[in-house]
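Of the protein chains in this complex, all but one are displayed in their positions.
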Amino acid sequence: MLLKSPITTVFLVVGLLLSILIFYNSYSVNYRIPGNNEGYEPVQPIAYSHRLHAGELGIPCLSCHFGAEKSRNAGVPSASVCMNCHKFVTALFANVRAEDELAEKEKRKPQRIISSELKKIYSSLALNDELLPNPSLKQTPIEWKKVYNVPDFVYFDHRPHVNAGVQCQTCHGAVETMERIRQVGNLSMGWCVNCHRDVNKNGVNNKKVYASTDCTTCHY
Amino acid sequence: MSEYHNVKFEREQETIPHRGIDRRDFLKLSGFTFAGALLGGCQAPKVDKAIPFLVKPEEITPGLSTFYATTCGGCNASCGIITKNRDGRPIKIEGNPSHPISQGGLCAVGQAHLLGLYDSHRLKNPTMLGKETVWNDIDSAIKNTLKEIQTNNGAVRFLSNTISSPTQRNTIAKFLSGFSNAQHIEYDALSVSAILDAHEKTHGTRVLPHYRFDKTEVIVSVDADFLGTWISPVEFTKDYHKGKILNGNNSKFSFHAQIEANVSLTGSNADKRISISPNAYKNFLYDLTTTIEGGKSSIAEVNELARKLLSAKGKSLVVCGVNDIELQLLSNYINHLLSNYGNTIDIETPSKQYRGNDTELQKLISEITEGKISALFIYNGNPLFDIPEGNALKKHIEAIPLSISFSERSDETSSATTFICPEHHSLESWNENEVRAGIYSLSQPVLQPLRNTRSLIESLNAWMDTPKTAYDAIRDEWKNSVFTMQKKENDFQKFWDKCVHDGFAEVESGKNTVQEFSKQSLQNISRSSETTAMALILYPKISIREGKHAHNPWLQELPDPITKIVWDNYVSLSKKTAEHLSVKENDVVEITAQISNERRTLKLPTHIQQGMCDNVVAVALGYGRKGTERFTNIGPEWFEAKPTVNQGELVGKNAAVFLQFVNGSISYNLLQCSVSKTKEQYRLAATQEYHSLQMPEHLVPAGSERRPIIQETTFGAYIQDNSAGSFSKHEYESIWPEEHQYNNHHWGMAIDLTKCTGCSGCVIGCQSENNIPCVGKDEIARNREMTWIRIDRYFQEEENTFSVAFQPMMCHHCNNAPCETVCPVLATVHNEEGLNQQIYNRCVGTRYCSNNCPYKVRRFNWFDYEHGDEMQKLVLNPDVVVRERGVMEKCSFCIQRIQEAKIIAKSNGVALKDGDIQPACQQSCPANAIVFGDMNDKNSELSKRMNDKRYYKVLEEVGTRPAVGYMTLVRNSDEVNNV
Partner (left out) sequence: MSEVYSILREPLIGGNKTYNDVTNDVCSPLERKPTIAWWFAFTISFTMLIAGVISVTYLLTTGIGTWGLNNTIGWAFDITNFVFWIGIGHAGTLISAILFLFRQKWRTSVNRSAEAMTIFAVICAGIFPIIHMGRPWLAFFVIPYPNERGPLWVNFRSPLVWDMFAISTYFTISFVFWYVGLIPDLATIRDRAQSHFKRKIFGFLSFGWNGSNRTWSHYEKIYLLLAGLATPLVVSVHTIVSWDFATSVIPGWHTTIFPPYFVAGAVFSGFAMVLTLMLIVRKVLRFEEYITLHHVESMCKIIIATGGIVSMAYGTEYFIALYSGNEYEKFTFINRALGPYSWSYWIMVSCNVISPQLFWFRKIRRNVALVFLISIFINIGMWFERFVIITTSLTRDYLPASWDSYSPTSIEIATLVGSFGLFLTLFLLFARFLPMIAIGEVKGVLSYGRKNNGEHL
């Protein structure tokens, strides 16, 4: 009987391992049922660190993602928002300090240090090294990879959540500890609905709230 | 038996050894299969890009809508509109509630002309001799030719539709002043020139009066479709209903008699409709005049009308829609006799919406044909398509040395001109309209021009070498004139900002000087001899009008309120006439007429129209427009599908061939024509197959001849008893548990059938708000229209009376919804605010819900429908899902608006106010027929209506307990004078 022979078994096992290998390379996340991207952590065009900004520097989320308060979308901040600070901050403080000391020694004007990542913002805004508009360059938008992505038939609205006092971390996890943004929670319908059910009982930080579980809360 | 046993013993040894696969093999196999399946199921996350602004414009927040007040460019009425912008592009047009003209209403055309903005067939660039070019080249070319013309004093003519923008008028005047022989001629495809001419004769001022329907108690309209297409329908509808207020004992209800041959929207709303042939219009008015003067007519109806008019002196109004000076003079005279001038007719602050002059047009035509013109400018108008002999002008215009069209597309006219300098779409440009003396409506661009177009003002200024942007020109104009006409504000910037914000300015304009009424122009008007000849009426449809928007699929697919036919024009005629010609519905007939001693013919399918006058045929204008051949492939493609228009053909046929000048104005009624049957057949597509509430005779169960769907009564009866006409109420013990508690809101709707005119504005409003696709003629013919709100239209024909009733029908959001119980997958369920939710992504499409819906308001996605080309997709509302194939959909009470309003209220920590939420259908309803609101709020407008004695629910006896109710249709048909 063919099936009885160990060769078949070996063959099948090898096949399975191979295919796992093949599949694995083509994926950046572990296997799970379709549509569930929990743990999705794509490499972004600019190695922006939430740990640094939100964590160490303690910049509140809303100062960049101001949309969350007044609009459906929290919004990825525009480059101009970055420039509010990075007009002046062009590199890690340590590096700048180092350059200054070096200049001290070499008795020369310290030159501007621009970190490679920030350079990307400047170039996208078509700025030269003096951070002045450079007409010869063309502005190129930054294409961030969307991490928290709900299907088209779901209408999620940040406003009621933020205004109800739900912490950003409740859904987005401890962003302030993440170098790169990772999807926390599987964004399944159950994930949303169960939280809605829960807050109706327990409220949001001891404030009584009402979160509807009607279908049309999200689907229309 | 023995045999059997032997067999067994022989075989036993062979049968025992194990076979094929045993348990372990099986498990092994299934193990691997499972693992394989698992791998197959896994998938990489879909990578989506989030691309933020580099530098964010400060007024734009992604996901938030911005609103701009501007003016509608749909027609000359110039209603005030508000555009809803999302991510920098307009996605919805609505009425501007504070606008003095339209007062918040907006018609179907106005709402639909948004789609025209995204029309990929608009010109991308200016063209020279059919070739695209750049502005500099075209400007220099034009300027050179203009110089030559200046030097050898060539005749320059500027032909346009009515231009009510002072800035544009002045610019044109300034431009023409540079030429020795120049003239600006205005005309209108739907001309009311005769009205202006008549007033010139009778009152010495050539103006279009401002008709005050809000002040009238008795209206007699001779073929004037003022609720549908005549002059300013939205304004008139608003005013009309100010005269029809049903409020228990302090009601006032004007009496409206309509004299017409075809069934118009206005006629179908009239309290009394007198159906006579256009041949008899003049005599009717003549008799009315003599009777009012004190004579007596042989026709009882005339005497009756005269009596009523006289009884309401100064509060009555006679309007005549026939573009014939004699009839207009007569009606002026009648209004004069009734001392309506200064009361219900205002010519001191007249309307500026139409000022076309047919006599000058006629003169121009002869000039053109005689080849006297050396430069012709044609601005928003399509004369080759819509004026008498238009088509014959083609070769003459091509012969003109310099012919320039400002058309935004290549149409009949612009394709004959040398240059096309495309004008912006009205939503892309600065403009203003002096709608009425002292009322200026402002247009601001709500997005960057999508095409390389240029506004008229800028073009003309460029050619005068005084370059100036339209913005500056208009701003200066306002600074120098409009601003000076008002006292309230003395800082211009403030004034300007306010106007831009409001979208209009109301100022004190000087009164128009009017002479005393002079009668002598009426001397030589006499009764014409009665003829019984077949007459032809050329009328504008609600949706297509003169054809300006024929390229707009929303309007092409909007069912005509009366005939319910889409995508075609046709020959309407009465049952009798049909029998006489022995034609049936869809038979193609040929109309023949002698016009300027030349035989004209037109072949069109027949539509048999109840209530029409015998010996009259009616054909809609505006069809057969160049460019409509593109609709061949609109709608789903499958092997049994028929094209909306046959390959290379146009939508409908152009009836303008029958236009002609009579007494110096364009005549839309042809008093002499012949109709003959042909062998051909042509299938018209209508959205309604059965037209009456009366059951077919041979199927009538005794005692239920008429379906109790529409409550109807007369004003007289209503005064006696406010609940007159009500059906017997059905109170049933519900076997259902009261499972739905509405603790917060309970949304509902009330529709006043007395107010609803059937204008179908709500249908387009819904289509544009809820991303409803156009499905094409064939699908409509298969009764698969997708519109969420439809307007049921019922004819009622007794021996000598004919009446029409309209009933908007959308999802009733029943408390005991039959659809909810039968859906196997919970795709349609009730929510805690009484809405019947339809969840597209859960729906598997069994259509069980639709079968079980007594109102048949559910719509199924039979195919994957195209939402126009890439350009037109920009009009889609990002707040509403575009439904996929195989999914059921229906009216959601504009849930996206409800949610938005609730969220905003919540964010601001305030409670929702009544009126914060207005569904698309309610928002733009010119008649305020629809009211949406919270049934739990006892003071809401809705609750008020629900407590009204006229309030009732359709099919209450089925026990669905709908959230949508209707108000009894009241007609003043027993002609009670106001109490």
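Labels A and B are assigned to the chains in the order they are written; within every chain, residues are numbered from 1.
Heads up, the rule we're going with is that a residue touches a chain if its C-beta (ideal position, glycine included) is under 8 Å from a C-beta of that chain, and two chains touch if they have at least 3 such contacts.
A quick note: this is a predicted structure, and the numbers were derived from the prediction, not measured.
Novice: Identify the residue among B:Lys498, B:Lys856, B:Lys913 or B:Lys938 that touches the chain left out of the display.
Specialist: Hidden-chain contact among the options goes to B:Lys856.
Novice: Check each of B:Lys252, B:Lys372 or B:Arg847 against the chain that is not shown and name the one that touches it.
Specialist: Residue touching the chain left out of view: B:Arg847.
Novice: Among B:Ala198, B:Ile565, B:Val887 or B:Ile917, choose the residue that contacts the chain missing from this document, as touch is defined above.
Specialist: Of these options, the touching residue for the absent chain is B:Val887.
Novice: Which is it among B:Pro57, B:Gly294, B:Gly648 or B:Gly703 that touches the chain not included here?
Specialist: Spelled out, the listed residue whose C-beta touches the missing chain is B:Gly703.
Novice: For the full complex, which residue in B:Arg793, B:His813 or B:Arg971 touches the chain that was left out?
Specialist: Within the whole complex, the residue contacting the unshown chain is B:Arg793.
Novice: Since one chain has been left out of the picture, which residues of subunit A touch it in the full complex?
Specialist: With respect to the unshown chain, the touching residues of subunit A are 33, 36, 186, 188-191, 193-194.
Novice: Could I get the residues of subunit B that touch the absent chain, sorted low to high?
Specialist: Touch with the absent chain occurs at residues 1, 3-5, 7-8, 10-12, 14-16, 19-20, 636, 638, 640, 688-693, 695-696, 698-701, 703-704, 707, 709, 779, 782-785, 790, 792-794, 807, 809, 818, 821-826, 842-848, 850-852, 854-856, 858-864, 884-888, 954-955, 958-960.
As a working rule, only the chains that are shown with their structure count from here on.
Novice: Mind checking the centre-to-centre distance between subunit A and subunit B? Centres are C-alpha means, answer in whole Å.
Specialist: 47
Novice: Provide the residue numbers of subunit A that touch subunit B in the complex, in ascending order.
Specialist: It comes out as residues 1, 3-4, 9, 12, 16, 19-20, 23, 26-29, 31-34, 37, 40, 42, 67, 70-73, 75-81, 124-125, 139, 141-146, 149, 151-153, 155, 157, 159-160, 163, 212, 214-217, 219-220.
Novice: Show which residues of subunit B lie in contact with subunit A when the two form their complex.
Specialist: It comes out as residues 21, 25, 28-29, 32, 35-36, 38-39, 41-56, 61-64, 829, 831-833, 835, 837, 839-842, 879-881, 892, 895-896, 899, 903-904, 906-907.
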